[in-house]
Every structure is written in C-alpha cells, then in structure tokens.
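Excluded from the complex is one protein chain; the other protein chains are retained at their positions.
Showing chain A:
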Amino acid sequence: MNAIEVKNLRKEFKAYSSRSGLKGAFRDLFTRNYKVVPAVNNISFSVSQGEMVGYIGENGAGKSTTIKMLTGILTPTSGDIRVNGMNPHKEREKFVRTIGVVFGQRSQLWWDIAVQESFRLLKKVYKVTDEQYDDHMQHVIKTLDIEPLLDKPVRKLSLGQRMRCELAAALIHNPPLLFLDEPTIGLDVLVKLKIREFLKEINQKYNTTILLTTHDLSDIEALCERVIMLDEGKVIYDGALHHLKENLADGKELHFQFLEQVDLPAVKKLTSGMPVKWDLDEKEQVFIANLENDDLLISQVIAIVVAAFKIKDIKINETSTEEIIRNIYEKGAVEVG
C-alpha cells in the first residue's frame, strides 16, 4: 500500500480584488469582484512507504496548500486523497494519529510551558503508553540533543533549539508518515546537519515516509532520492533528483587563474575551432570556459591551456542543482523526464 495516493487533486481559492478609490470602495460593499484561482491544479502522485520525497517549488506554487490538504487541514475542492489508507479530512481525528507534522514557521508546542510539559500533554493526546514513550523518545531526545532544554519554556528557546524540540514533539507517537514544511528555515549549518542526520536515521530505523518542502536545495540533495517539483499549482517534474541533474545540467565550467598577464582574445585563440565559450570574471581575473559535459573535450581544453600559460588555479564546476532548478522555472517546464 502506498503511504500517499493523490489523484487529480485541486484546491481553488476565491481571490477578491478591491476597486480603487472611495467610489470603488462603495461599489465593493455591494458587489465584490473575485476570480477563482486554483492554488493546486489537478495534481496526481503517489509516495510509497519508506520513501523520502522532496516537494519543491517557488513561493506560491502550491506546496503548503498541498501539504495542508494531505494533513487534513484543508478540504480539497475536488480530487481524491488517500493517506495511510484514509481520507484525511473525513476521518481527521483518526487519521492524524498516524502522521507527524512540523511547520517551520509555526510552533506546535505550547508557548508558556516547559518543553517536557508539552511532551507530556502530547503523549496523553496521542495515547502513548509510558513504555512506548521511554523506549522511543529517550533515543530521540538523545539524538537531537535536547535533554538540557526540556525544562525550559518554549518562548525562551532559540530558533534552532525550538526546531529540534518541534521535531521531537512531532515524533512522540512514532508516526509512519512525517510532513515537514520548511523544517530548516532560518537555521544555522550545524543544526541543519543534525536535523538531516536525524531524519535519515529515523527513516532507516522505522521505515518512516517523509515528505519535505524546503527552499534549501541542499536539504533535498542530502535527504531525498526523489523530488516532486511544482509550478503554479501543477506538477512539472516528478522523478529522481540525479536524473534531473544528469539530463538538465547544461555542461561544465572550467575556471582558470593564471600567474602571468593574459587577455581574453589570447585564450580564445587557443581553443578556436572547439565548442568552447569563454568568459572573463574581471574582478577576480578568472577565465571561465563553458563547454559540454564531454570528458575528452574537457581534457583537451585543459591540456592546451596548461601548455600555453602558467597556471595558478584550476577548478571544474558542475552546474549546481540550484542553477538547474532556476533554469527550469525560467523555462516553465521540464522537457526531459
């Protein structure tokens, strides 16, 4: 059975627009202009148990709306959702026992009370027995290193501390499915790494399915085999991350820095007749050769340049995922896939 099964899911919002000026305001009193905007536009996908999926897209692409429908917060306008074999909105109270949710921008914990009190209350809410709690949570608390934070009220924690506690709170009932909406937003590198390590670990240990939205692509690269990419409410790519990289990486960049004074026409002349495009970063005095991802061609170019001038530094750069994704958004669709 798939953990998540979504067919033709659609969510529309009415967007009201107000007329300008005082006269317009009066007219708005009686008839309001609105148009129906599909935030999520007939998307379909499925996620099987134990998968870690990155759900990415620009702001307003419909990521949060999808997650809110998958967690039973919003009712879909049309389409089918089955998550853990249930309809999230219809059987909400039974359903939410089987999921864990972390919203990076919103706290799940009680603001005024100590973290452990929040945990204790949640433990009762999810009807977790003492044995289950001790067995599972001791490990979670240790891995996330939140032992010293437990007796502090949530409002006194730093963002990184709070996020780790939020994550632990979402796992109190050890759910088979975890939704993370921008869990690493605003966190420093160390906390990010810790959270990634932890997610990997619970995925392996309990075969927990994880659906993750983030703007930080390094999170996705570190965790997810598969990405679902959304644009204007539609799925524009659904597949393996490395596949996306292989097919869409336009080529490689060779960065050269020379010991002697060299100008652009001189290097251009060296590789004339080869499919190489040269650029010069004037500030850093770095010469950049853009070329196709062809091993033979790359070594040829390097060989020629090295033979001609004295080299200070060479770098071979692959097009970064961020760049790939930026390209996709600019084009608006993925042709390969």
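FYI, a contact is a pair of C-beta atoms (placed from the backbone, for glycine too) under 8 Å apart; a residue touches a chain by one contact, two chains touch by 3 or more; residues count from 1.
FYI, contacts and distances are computed from a predicted model.
Hidden chain, UniProt protein name from the list "4Fe-4S ferredoxin-type domain-containing protein", "NADH-quinone oxidoreductase subunit", "ABC-2 family transporter protein" or "Imidazole glycerol phosphate synthase subunit HisF": "ABC-2 family transporter protein". The chain omitted from view is touched by exactly one of A:121, A:150, A:222 or A:288, namely A:121.
The chain that is not drawn here is touched, among residues A:43, A:81 or A:101, by A:101. Counting over the whole complex, chain A has residues 13, 64-65, 68, 71-75, 89, 92-94, 96-97, 99, 101, 103, 105-108, 110, 112-113, 117, 121, 124-127, 153 touching the chain that is not drawn.
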